[in-house]
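For this depiction, one protein chain was excluded, whereas all remaining protein chains were kept in their positions.
Note that the chains are named A and B in the order they appear, and that numbering of residues resets to 1 at the start of each chain.
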Amino acid sequence: MKERMILDVSRLPLHATGTASPTWWGTCAFMLIEGSGFGLVIAIYLYLMSLAPHWPIDAPPADLWAGTSLTAMLLASVVPNIWVSRWAQQRNLKKVRLGLVLMSFCGMAPLVFRAFEFPALHVRWDDSAYGSITWTILGLHTVHILTDLVDTLVLACLMFSRHGDNARRYGDVEDNALYWHFVVITWLPLYACIYWVPRL
Amino acid sequence: MTIEPGRSAATDAGPNEAELERRLTQTWSSQRGFWGAVASVDHKVIARRYIVTALVFLALGGLLALAMRIQLARPEARFIDADRYNQIFTMHGSNMMFLFAVPVMEAMAVYLVPLMVGTRNIAFPRLNAFSYWIFLAGGLLLWISFALDTAPDVGWFAYAPLSGPEYGAGKRADIWAQMITFTELSALAIAVEIVVTVLKQRAPGMSLDRIPLLVWSMLVMASLVIMAMPAIMFASSTLIMDRLVGTQFYNPAEGGDALLWQHLFWFFGHPEVYIIFLPAVGMVSTILPTFVRRPIFGYLPLVMALIATGVLAFGLWVHHMFVVGLPRLGESFFTASSMAIAIPAGIQIFCWLATLWAGRPVFKVPLLFLIGFIVTFVIGGLTGVMVASVPFDSQVHDTYFVVAHFHYVLIGGAVFPLIAAIYYWFPKMTGRMMSERLGRWAFWLIFIGFHVTFFPMHILGLQGMPRRIYTYQPDLPWGTLNLFVSLSSVVLSLGFLIFFIDIIRSWSSGRPAGENPWNASTLEWATGSPPPPYNFRAIPVVDTRDPLWSQPDELPVTSGLRSDRRELLISSVVEALPEARESSPQDSVWPFWAAIATSIMLIWSIFSPWAIVWGSVPIAVTLIGWFWPKGAAEDES
Partner (left out) sequence: MKAARAALPISMLLSGCGGIQSALDPQGHSAILLRDLILVIVAICSLVWLAVMIVLVWALLRRRDREPGDGQGSDRGMRIWVSGAVAATVLIISGLTIGSFYTTRGLNGAKNPDVTIRVRAQQWWWQFIYEDTDPARNFQTANELHIPVGKEVRVRLESVDVIHSFWVPSLAGKLDLIPGRENVLTFRAERSGVYRGQCAEFCGLQHSHMAFFIIAESEESYRQWAGAQRQSGAEPVEAETSAGKAVFAARQCAACHTIRGTAAAGTTGPDLTHIGSRRTIAAGLLENTRGSLAAWIADPQTLKPGNNMPIVPLSSDELRQLSAYMESLK
């Protein structure tokens, strides 16, 4: 078939940024998948609760301090996370490097408290369905923290390498920041479920 | 849109056509040899693998069905014993749903969507390669376990507690559950790719109201996968946890619940039906206009019907649980919602009939299968309305009536359009036509064979024959009909055999097809058959729904994409206005290694929870290898 040139795209930018970027949409799609997963565990938590004569089953409500500290820490980490995202938008390599190192610590610190959250439940995963669902919720969220932490660490290494100063990398940093926001936001309803719903 | 002079860099504006094609081929082809093939990220190569693998699973699943029919032909037959039979019907269902139907529909999407929206490769092509290897590993896991006589024997639905730690002995149920994880992982990956390809990579001017209906249906299907699959992944993972580390999700003695499994399974399982069916109706809406020589009637209602079906799909799951003893109010709601799904289905049927009415039908094989689809699917839809009624369902649930119903929906509603689609797009995929003569034989044998096989099952069900029984006693009045069904299934198999023979024969020696053998209207027909690795020499520009019909002699195109690195055009979500030139990843072996590492972790985790910890280390390593820039032109911007 004969072709007729009617549009020249050679002046278009070589990398789509922000919501124009396919990676951004891909990240959103994965967040939707995982968001459905989190929604589902909350629904299952409430479903099991509705069946049980007493909730929690054969256990006191979970101790608050570890989970609450972790929540506070996650909320605080939102601030540097916004900074990193902004620095990446400005393509400021030095600040992005600094920010990623900072965010790596913001990813590691909650893990310490998470280690105390499991015993704070006062129930084992195989004691009852209550134990199973609470351990699963904590485990699932921990996997998300870990995933983003590894991603942040790898990105940090990348930004210190010769591949760092590149529009594509800055896009990756922004998407990584977006994902960390997701990890923080999804924790809030989970925190409410584990720590406050049994106290209602 | 203005015409601007191209830059001096290696773009597609400068050289003549032959030189441009040479450069694009060099940039986009995979390397030769085994590792080149393993590393390929070309959506067409991967989709072809997917389709062939899925068709192999279809043939194997069909053999299982024949084995069951031999066993059921006579009362108290001894052809297959109870244990093997339970494995076989579990395998048949799981294989057909998870290894054939969903993957083949997604594979069609992987092949067709990038071509139909006019782009050079699917979004996230390495993820695409990864997804195929994961799918293959899941399929091998299931079939190797069957060969070793340790296949799952708990049904494709694996109801707890039968599948739980107490009653499901050995590792059979774990193999089923982990096969689910494999296939869902691959399905989710493809869903993400399709959503992003459709939303961000459409040819300039292909606004949302100009997307081919097949692409719309794949978009809705991908959204369903994204929302529904997490439920089954959660279900299969918790089942393994119950079995391996003693969690109590499905144990009523410790606060768990047997029905929780059913809620989770069907919250996925019902949308699953539409994940299979919606691509099929997209195929119908896309193929039909070509063979009636007229644009589809009711584009907008058809799109709305697709979306409405997708939304309603999440409000139906309880109709698989009408006899578990749920509160009456819930039953009424789910009866109403299950009935309501007939409305979008009706809209589609009526629009197709109107298109047929207004057009001038050309009775080629694809159209025959579409007609067979309408005849059959309407029956399946109507029996669906029947089982949506709680009292009606209380008599036919878990009987051969339901077996008949869902085969009418799945074979009549999805496999018939799929066969039509294979006849229709085979010339595009291979460059060769399939045989019109063999195709007609295949059609009549499959169509008649299907009805004589499955229609009597409605009656068997009403006569009280339950599903999933490996035999029945001679004094029950089911013998004659069962024998008839078994004999009929031979006719059906013969039809499929001819279809497979036609595929194999035509692939090597079919008549050459040319670019657009059917004189169709969508973009995939504007390039070579089979398409070159870069799909389009120049990205088309679209200003109607049927671009090749509105301007039959001339294709408006863009210029300015580089030819010395893999580059595609990113466009806006609604209007499809060009936004950026984005690079597309090069071939890589890393997705293959990542899939191997993931498979090892998943299979190991059937046996030890520590697999999750230690198994994730190689996965992380392979993922870093996958994403770490190699200094290629595609990595930079």
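In this section, a contact is a pair of C-beta atoms (placed from the backbone, for glycine too) under 8 Å apart; a residue touches a chain by one contact, two chains touch by 3 or more.
In this text the structure is predicted, and so the values were computed from the model without any measurement.
Although one chain is omitted from the display, it touches the following shown chains in the full assembly: B.
Contact with the chain that does not appear here is found for just one residue of B:161, B:246, B:532 or B:625, B:161.
Of B:242, B:257 or B:567, it is B:257 that touches the chain left out of the display.
Within the whole complex, the absent chain has one touching residue among B:347, B:492, B:523 or B:619, and that is B:347.
Shown as candidates are B:332, B:519 or B:550; the residue that touches the absent chain is B:332.
Against the chain not shown here, chain B presents residues 74-79, 81-83, 86, 153-155, 159, 161-162, 166-167, 252-253, 257-259, 294, 297-298, 301, 323-325, 328, 331-332, 335-336, 339-340, 342-343, 346-347, 349-351, 353-354, 356-361, 371, 374-375, 378-379, 382-383, 385-386, 389-399, 462-464, 466-477.
In this section, only the chains that are shown with their structure count from here on.
In this assembly, the C-alpha centroid of chain A lies 31 Å from the C-alpha centroid of chain B.
The part of chain A that touches chain B in the complex is made up of residues 1-16, 20-22, 25-26, 29-30, 32-34, 36-37, 40-41, 44, 47-48, 51-52, 57, 125-133, 135-136, 150, 154, 158, 163, 166-168. Of all residues in chain B, only 1-7, 9, 11, 13, 123-124, 188, 191-192, 195-196, 199-201, 204, 226-227, 229-231, 233-234, 238, 241-242, 245-249, 251, 254-257, 260, 263-264, 515, 526, 537-539, 541, 553-561, 569-570, 572, 578-583, 620, 624, 627-629, 631, 635-637 touch chain A in the complex they form.
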